[in-house]
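Okay, handing you the structure first.
Complex shown without one protein chain; remaining protein chains in place.
To keep things simple, chains are lettered A and B as they appear, and every chain counts its residues starting from 1.
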Amino acid sequence: MKMKTSGRLLTLTLGLAALAVVGCNNNPYPSGESNENVLFRTLTEDPKSLDPSFSYTVDEAYVCDVIYPSFYKYHPIKRPFSIMRNLGASDPVRTPLPGGGEEWRFTFKNDLRFQDDPCFPGGKGRAISAKDVEYSFKRMCDAKNNCPVASFFEDKVVGWKEYAKVFTDAMEAKDEAARAKNYDASLPGVTVDPADPYTLVIKLNQPYPQLKFLMAMHFTTPQAREAVEKYGDEYARHPVGSGPYLMTKYVPKQRIELSVNPNRHKDFYPTDGADAEGIKNGWLEDAGKQLPLADKVVFSIVKESTSSWNLFLQGYLDTASVNNNNYQQVVANSGGLSDSMKARGISLRRDPQVNVYYCAFNMEDPTFGGYTPEKRKLRQAISLAVDADEYIQLIVQGNGAKADWLVPPGVFGNDPKFKNPYRETNIEKAKQLLKEAGYPDGNDPKTGKKLVMGYDNSATTAATMQQVALLQRQIERIGIKVESRSTTYNQFQERLLKGQHQFIFYGWFADYPDPENFVFLLYGPNKKPGPNSASYKNPEYDKLFEQMRVMDDGPARQAIIDKMRTIAVEDCPWIPIYHSLTMGLSYDWLKNTMSHPIANDMAQYRRVDFKERAKRQAEWNNPIWWPVALVVGLVGLGVVPAAKVVQQRINRKLRQGSGGS
Amino acid sequence: MLNYIVRRVLYAIPTLIGVLLVTWFLFFKTASPEVIARRNLSSRAPTQAQIQSWIKGHGYDKPPLDQLQNSTLDMMRFRFGKSDATKEDILERVKKGVVPSFTIGFNSFVATVFFAVIFAAIAAYFRGTYVDTMTTVICVIGMSLVYMIYIIGFQFLFCKILKLGPTWGFNPDENLIKYILIPTIIGVVAGLATEIRLYRTFLLEEINLDYVRTARAKGVAEPAVLLKHVLKNALIPIITNTVAVLPGLILGSLLLENFFGIPGLGSYLVEAISANDFTVVRAMVFLGTLLYIVGLILTDIAYALVDPRVRLS
Partner (left out) sequence: MGNPLLPLQLWLDDHPVLQNWLYNLVPVLVIVLLALALRQGLKQPIWAEAARRIRRRPAALWAIGIIGFYGLIAFSDSIGLYDAKKQERVSLLDAISRREKERYYSAPLATMTTGEAFPKPLKEKHILGTDGKGDDVLYQTLKGARTAFIIGGLTSLLTIPVGIILGLLSGFYSGTKYKWIDDLITYIYTVISSIPSILLQIAFVMVLGKGIFQICIALGMARWVGLCRQVRGETLRHREREYVRGARALGVSTWGILTRHILPNLLPTVIIFTTLGISGLILSEAILSYLGVGVGDGVGSWGNMINASRDELAREPILWWNLASASTAMLGIVLAFNLLGDALRDAIDPRLRS
């Protein structure tokens, strides 16, 4: 009995241990994949949709932009940012129209083909013409597709609103047939040149220089109507494009696999654009080679930064970004890469991003909004208390450049010499202004109590709570009280919509590198629910904005932007805090690691030395078994005394039994 | 017997309807359609027309009672519809998520009960000695730790320090053990303490009964008493209590899948919560409840089979 029970237990434990040994290594990918010419990347969120008319987040764009190319694309290396033709055959022709409008003619290459897909006859990708781009524009009009950039075209493209209304009406009436039929009707502002099936003609009722940037976004890619109609809602997870890659596998919330598209148009690695440093980094070594350089791209969807960092350290990801959590490990006190990282063959790059993070007041709030000199002074005082340097150091570990106004460096309109008088940190001056605003030492003379400012946020993670606490502490230095109103995301949005907020923290990422895409954040008609989250409205500013947005870059445009800046700085609806900087890490087995803050199709330029990678992965990931063996051994030792007790008891029982009967 | 089962199943239907009512009411009250629309539209500020068309397209403009009726009927027929956020068919997604969740859940369930019975039997056998005391002490401490501590601790130890398994990831086409072993171990360890203590009490209750004393007095050896008599009879309360493990498994699935990046139902639900995808949350709550009710019915049937005292009429 004794041997049997404890023996069984032992066999079981050993069996389980053996089972564990067989299956265990910490490689998260299918076996053998690390030995292929694959790029391993991560997405922090599962794409909601890969429909090019809807996708908008960066994570979605990483996938979308290599599947769906457009007329233009961004030059991967050249600075300042410049666009170059991608599907375009020649530069567009831009002619003014009578009545203040203009016409753009985009001629596409005539040998483009879609990827192979069952939605085409015979499963072979068919040829692409300008009609497919026209179709994309029509899809943008359709409210059902919820295109996020539709509002850019709405008031500019001829006949857009009327055409879009047919869709909306059809939807109201739940008339699917009418909706489908409208795709056969024509959108007057966007047509195919009857003389040339590869030329798209766009008619606008006002000059719109930014159109070229929109022609570099995936919204204007050629789309196959067959695919949209065949796959319906599943089109969002079944992309049919014409780019360097096509999607071969999609496991939601887990993994997206892209492979080279055999039907891709011939496109080559650029031969110019690198400065001395770029050449030193080897960014032109692959010049002239056909794109893409890697056979496959695997996106793993990893929400937790902790997990992706571990995967990177284990060599299972080619790149990683530096954040609060790994900062100390990565960066030495000198600001460079730490020795332990260098020893692993990791290199560090700092790249400025085209964005702005800011705090916004609600300009319609009775206490903190308003345009009287007192209210202005109140906001200016608060602005003077917010220490951007401290914020950048503590919250983003120094990965940011202090913002004096909206337009980030690298974008036309940014003036590096400009110093915002209210963005220095000066508590004395702040207190003085507060006094002039009618709140000496932060006290409201009417009620005799401290002035309280509600800071609406939806902080749930430790990092966001930390950020809220820091701003709270900084502002409270001048005597007013900051109350954190932490709610769920829904309630936060609801409060914002209803204008019940007083003070919020927000970030804005550019759609394209043009100042218009930043200064419009304060344009009156864009007020909530639009992107103007401060609900700022200054007629003078608005007038200047309407002037500058149709202008081409030049001193005149700069002068207007400067004027707008002066107005907005004095009104102080915003406290601009910083333009972020990403710190990217990559292993030396990955080549061409330049980054681009706006383009998301960089995967096609990367080259990977996968043999080296596989070698090092194996080297770094030897499982350690002895502690497990130790535990099993200890348990085994524990069995011995227990077994003894059992034996004793049985003997005793037996003796008693025989003695008793 | 069949009669009993049929009746038991029929009883479950009004309960399910009640659950649907409760969840529908909860989620309908949570947020206005406009906020749901904004949340599920693109991240860029959508236009009013887009919001309205979204609300109409998803049926949030209908009178509440119509919505309730439709959605309840659909749910009962397993027509969960499409996710508000991704337009993905929820049932399809659930089918995909069942495999990893079920593998982890079922394995932890079996292993938890199995090990708990063994340890409880050991503790009961050595009752009154240091083995029993130690087991109780460890169990009480184990019960007093929050689930996350287990996950954080074990993940740190097994995956980061010892490199025995991936910190993150899942691949259905491959050797599953690699991906689910560590999460399962954590699930078992976290659930073990409560179960051991519970089963130990069941065993001790039986041990003190007269028939056991008689058997002992007749000279049956102690391990034999424990295995043949006590364990057999203690199985009845153990079986009826296994269903109590289910909520723990659901919680485990919520947390473990999220920490280990396993695309199961738990992580699907957590994502849906953070994305405010109410159609998905509702469907998942419904499924969780269904699972629980099925568990209860199975337990009752097992109980009826094991215990002759239960009247089937």
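Following the convention adopted for this analysis, a residue touches a chain if its C-beta (ideal position, glycine included) is under 8 Å from a C-beta of that chain, and two chains touch if they have at least 3 such contacts.
Not measured: the values here are computed from a predicted model.
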| item | value |
| --- | --- |
| Hidden-chain contact residue, picked from the options B:Phe102, B:Phe115 or B:Tyr147 | B:Tyr147 |
| Identified contact with the non-displayed chain, of A:Gln466, A:Thr566 or A:Gln648 | A:Gln466 |
| Residue among B:Leu204, B:Val220 or B:Val306 that touches the chain left out of view | B:Leu204 |
| Missing-partner contacts on chain B, residue numbers | 14-16, 18-19, 22-23, 26-27, 29-30, 127, 140-141, 143-149, 152, 156, 201, 204-205, 208, 246-247, 250-251, 254-255, 269-270, 273-274, 281, 284-285, 288-289, 292-293, 296 |
| Residue ranges of chain A at the interface with the undisplayed chain | 304-306, 309-310, 324-329, 331, 333, 335, 390, 393-394, 397-398, 449-450, 459-463, 465-466, 468-470, 473, 481, 484, 486-488, 491 |
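Assume only the chains that are shown with their structure count from here on.
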| item | value |
| --- | --- |
| In the complex with chain B, residue positions of chain A that touch it | 1-2, 5, 9, 19-20, 22-31, 46, 48-49, 54-57, 143-144, 146-151, 154, 164, 168, 171-172, 233, 236-237, 251-255, 300-304, 307-308, 310-311, 314, 489-490, 493-494, 497, 529-531, 621-625, 627-628, 642, 645-646, 649-650, 653-654, 656-658, 660-661 |
| Parts of chain B lying in touch with chain A, wherever the complex brings them together | 30-32, 34-36, 38-51, 53-54, 56-57, 82, 85-89, 93, 96, 118, 122, 125-126, 129, 131, 159-175, 177-179, 181, 216, 218-219, 221-224, 258-259, 261, 263, 267-268, 271, 274, 276 |
